[in-house]
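Mind having a look at this structure? Questions to follow.
Incomplete set of chains, arranged as in the complex.
Read from first to last, the chains carry the letters A and B; within each, the first residue is number 1.
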Amino acid sequence: MDFTAFDQWESEVRAYCRAFPTVFSSASNARQTDEEGRTYIDFFAGAGVLNFGHNNPRMKRAMIDFLAADGVAHSLDMYTTTKRDFITRFHDVILAPRGMDHRMQFTGPTGTNAVEAALKLARLVTGRREIVAFSHGFHGMTLGSLAATANEAFRKWAGVPLRDVVRLPYETAPGGKTALTDYAAALADSSSGVTAPAAFLVEAVQAEGGVNVASAQWLRDVAALAHDVGALFIVDDIQAGCGRTGSYFSFDGFGLDPDVITLAKGLGGYGTPIAMNLNKPEVDRHWSPGAHTGTFRGQGLSLVAGAAALDYFVDDTLMNEVAAKGAVMAQRLSAIAAEHPDRDWEVRGRGMMQALDVGDGALAKRVQALAFESGLLIGPCGPDGRVLKLIPPLTIGDADLAEGLDILAAAVEGAAA
Amino acid sequence: MDFTAFDQWESEVRAYCRAFPTVFSSASNARQTDEEGRTYIDFFAGAGVLNFGHNNPRMKRAMIDFLAADGVAHSLDMYTTTKRDFITRFHDVILAPRGMDHRMQFTGPTGTNAVEAALKLARLVTGRREIVAFSHGFHGMTLGSLAATANEAFRKWAGVPLRDVVRLPYETAPGGKTALTDYAAALADSSSGVTAPAAFLVEAVQAEGGVNVASAQWLRDVAALAHDVGALFIVDDIQAGCGRTGSYFSFDGFGLDPDVITLAKGLGGYGTPIAMNLNKPEVDRHWSPGAHTGTFRGQGLSLVAGAAALDYFVDDTLMNEVAAKGAVMAQRLSAIAAEHPDRDWEVRGRGMMQALDVGDGALAKRVQALAFESGLLIGPCGPDGRVLKLIPPLTIGDADLAEGLDILAAAVEGAAA
């Protein structure tokens, strides 16, 4: 394979390609194939984008038709029939059945743009400055969202102090059980040095942070505290949303009604970039037209593929599959962990985001390398990269899932030896 | 037409759709058609994205083929044959003929992501904090790039103080002729209160800022000052690059060798989102792998369409057309201005970014509205939106261009009356 172009002309900042040193030429559902014809089972799914598999045929068909018909591929935030279809479909399939009345705001098509917009809106609505974000949270790489991101591995490259964020421990971190109560007490005390924030920004499951799973009760406590102190409650559902945890939103059924929900990654269905915030009408009305813009808001191809992706949520078929396959994944990871009872490994996850925390970034890296050699793509995450995160396409076939888990088990054995 | 979905479910932040109150259903080269079959000549080109026209047939063909062949649509920054083709093509067509050795860094696919990455790199390389940006500059909407953006209409929504940017007047603004000299003197004086910045961030033509055109000499002065004080020289070529001004880069032939060049908008060719920074090797090597990431870096469809777009730069055909059509535009605008000699209107521009500054935002808005009624899409820009900016596709036919200019002339007459 010829890597010359990458070696000579691509930036040194490139990263994933270093862990997966081959050149991919095609992909289909849960498999990527390199130009020498070798296939890899994909347990990474483009960092959680490809919930519906690589090159999902239904979406592919819709996109080709759209292209052939000269649909409006790009028009900023003008009205198009394509956008109307998407909006209507999203309303009918996702919002209406849940009794949600959120407004859809298309931002620049990356998660970080969505988060930046959400934080602007929270500050605008409340006239306050600080955002409560949690340890191990990941919210993006531009300065506003990076301030909310917890991992020093990302923060340290900002080059300027990251400001205007108050950090609390996530439920599963040390102090996480008492932090909300203590923070509430401080907010009630005018001499505490702590004043009311504009918003609480939280993930129901922290993906990049190490697959940390919050309880419904804790999330309700966060939401209640937010509303008690006049702050917005924002759920960042960029990686955990769009079906990943077994329901469309990662917090479905938790009794939450977030003021803002950020969506991106899986929303476009095909890896077609799109990001959208869902804003409660009473906060959304604070926006002035054009207050937050961006060139690539709601691209035609993304809306077409994204609308097709919504078909998966018309009935429970896929979500039932997610529950079943997620259980298979969790059981297998538990079995792997059980073989090393002395190591204090932990299995965590919800739906088809499951993880094995091996407590050691170097070990996780060895597992990743061995798995790659055996034809499996996985990505470590969490502190020091010590957590093996499994996020295959939700549409992965049972055979591929089983084979992937076998490869993983062997890689863990090999690496731990 | 049915606007219900937008009115009920889309966010109040939507903006362009308010100036163009119809629902578009298809588009081709320089025309957008609404669902009632009415066509509009497009002098806006998706805010400068569609340099090669709506739904460019060559790119469309390439994208359909790519989709049909199950090319890798999404894979973060892994190596793919598609990315290799793009990188090689960009090197061969753009960089090599200019003797440029820049490294290509794919960022999240919006201009603001590219700018944020450039600023991080400048701060990393220099260990300094402040960025010099210019009055009327536009660089994006996330907190890092928004700090560099000048227009208060965008800045005021930040909700937090925008920091770490030093503002100088652009060459064409009051004080612009002497600002660099005075700033250099201050940098040389330890009691001036001014210390050396990490970078100078500049557009060769300020698009959003009102189509302000810098001279080659002034740009060379900025670059020279940057290097004298150990700062990076960054050209934001997001809107003016990719052929818009009559050459690939907006500064071709100016004798500049920027440390970083930011590209987005026109780079994807079809409205397919992509952003890329060109970093000199000696600055690029400061990056650590993964120091700036993003989910949608170098999407397959964007790389395919973007590679096809590079065909336009293999020879001078299109650029010669740009020169000719740009001259037609400038002459016509001058003629329009000449009919109102008392009004002090100004015509400005380079290549096919031409503008008529009517000195009055309300007047410009009336022109926009009348033009829309007559079938022409244009977007005001600049302070208070008083500048009518004409950025049709570079591929617009002569007849459409002439018709569009006629509509504009009439709209100006009507609005000015």
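We take it that a contact is a pair of C-beta atoms (placed from the backbone, for glycine too) under 8 Å apart; a residue touches a chain by one contact, two chains touch by 3 or more.
Computed from a predicted structure; not experimentally measured.
Enquirer: What is the copy count for the full homomeric complex in this file, when 2 chains appear in place?
Expert: 4
Criterion: only the chains that are shown with their structure count from here on.
Enquirer: Contact residues on subunit B for subunit A in the complex?
Expert: Residues 2-3, 5-6, 9-18, 20-28, 32, 35, 46-47, 49-50, 54-55, 60, 63-64, 67-81, 83-84, 87-88, 90-91, 95, 103-106, 108-113, 116, 119-120, 122-124, 129, 141-145, 147, 153-154, 157-160, 163-164, 198, 264-265, 270-273, 277, 279, 284-285, 287-296, 299-301.
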